[in-house]
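The structure under discussion appears below in the form of C-alpha cells.
All protein chains but one are shown at their positions in the complex.
Up next is chain A:
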Amino acid sequence: MRLLTHNMLSSNIKGVTNGFPLRIEVEKVVEKSVDFNPDFLKNMFAKIEYKALVEASRIMGYAELPDHAEPSMLESDDFLRKFHHALMELHLEEGTLVCPETGRRFPVNKGVPNMLLHEDEV
C-alpha cells in the first residue's frame, strides 16, 4: 500500500465522525522505485491531504518531507522529488491501519489493506 492509497482511505465504522487519517503501524516497509512524473504529481497534490501524508511518511521512516507545502513549491524539483518519494515509493507491505476514533485495526497483508467491517460496525 502506497501512501497515495493511504491518503484516500478512511474508517467508516458506524458512529465515527472522523475516521481519517488512519494511523499506520509498520511491520514491513518496502521502497519501490517509480518513474518520476511531474504532471501526475502536480495533479495529485491538489487532491491529497498533505498533513496526513507528512505524518504517514514519518512513520514509514522518511523524514525529508517539509511540514507545510504550498502549490508554488511544486515548481521546485527538490520538493517534487521528495513528494514523489513519499507518495509513490514507500510501500507498507505488512502492517496495520488503525481507526483514529475507535482504535479498530485493519490489517495490511502483502500490500493489500482489508477494510471489511464487521456486522456490528455498519
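Rule of thumb we're sticking to: contacts are C-beta pairs under 8 Å (C-beta built on N, C-alpha and C of every residue); 3 or more make two chains touch, one makes a residue touch a chain; residues count from 1.
In the analysis below, contacts and distances are computed from a predicted model.
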| item | value |
| --- | --- |
| Record-based protein name (UniProt) of the chain missing from this complex, from "Photosystem I assembly protein Ycf4", "Probable tocopherol O-methyltransferase, chloroplastic isoform X3", "Protein YIPF3" or "Cell division cycle-associated protein 4" | "Probable tocopherol O-methyltransferase, chloroplastic isoform X3" |
| Chain not shown, touching residues in chain A | 1-2, 4-5, 8-12, 19-20, 32, 34-35, 40, 43-44, 47, 88, 106, 109-117, 119, 122 |
